[in-house]
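All protein chains but one are shown in place.
Showing subunit A:
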Amino acid sequence: MASLPPADPTCPRVKNVLLLDSEGRRIAVKYFCKDWPTINAQTKYEKSVFTKTSRSNARGEAEITMFDNVIVVYKFVSDLNFYVTGAADENELILNSILTAFFESVQLLLRNNVEKKTVLENLDLVLLALDEIVADGGVPLETEPQVVAARASMRGAGEDIPLAEQTFSQALATAKEQLAKSLRA
């Protein structure tokens, strides 16, 4: 097996992104490093993050804390707690930009209905947003909430075939789809 080159320590990375409910239970989480290799270690970490932060008021500006050699930036919206964890020497403001990208894109995707119920109903969109914000290894992929939301909802992807060039059956299918969507909503 070929050896790997030394890791580049200069690149900013996040260790994990967590979305927990107001009782500290997992809704959507993503770990990008091997610091918490097992599900038990992860749950333990989530629990300690939750207990250390739940008493603070992170509803206006994002808050921050430091413990056990990690920095956690967090923001609470209704019954949801958003967290981003980074290494102790990471630039706090970069971590904050990831946190902002996460909850603002969720806000856009859920049309401001940011609460546990809607998040669970649209879990696919939330997971996709997370996938668009941080790439493998914890490297920031995109931090602009509008761009993240557009990519997660594949906006623009279908427009490659203008309406005029669509076959009749395709157009009909699209129309049906739209109708069904609006009825569901």
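Points to keep in mind about this one:
By definition in this document, contacts are C-beta pairs under 8 Å (C-beta built on N, C-alpha and C of every residue); 3 or more make two chains touch, one makes a residue touch a chain; residues count from 1.
The rule is short, and it goes like this: contacts and distances are computed from a predicted model.
Comparing "Exoribonuclease phosphorolytic domain-containing protein", "RING-Gid-type domain-containing protein", "LYR family of Fe/S cluster biogenesis protein isoform 1" or "Coatomer subunit gamma" against the UniProt entry of the hidden chain yields the protein name "Coatomer subunit gamma". The missing chain lies against subunit A, touching residues 1-12, 25-26, 28-29, 39-40, 42-43, 56-57, 61-66, 73, 89, 91-97, 117, 120-121, 123-124, 127-128, 131, 135-137, 139-144, 151-154, 156-158, 160, 180.
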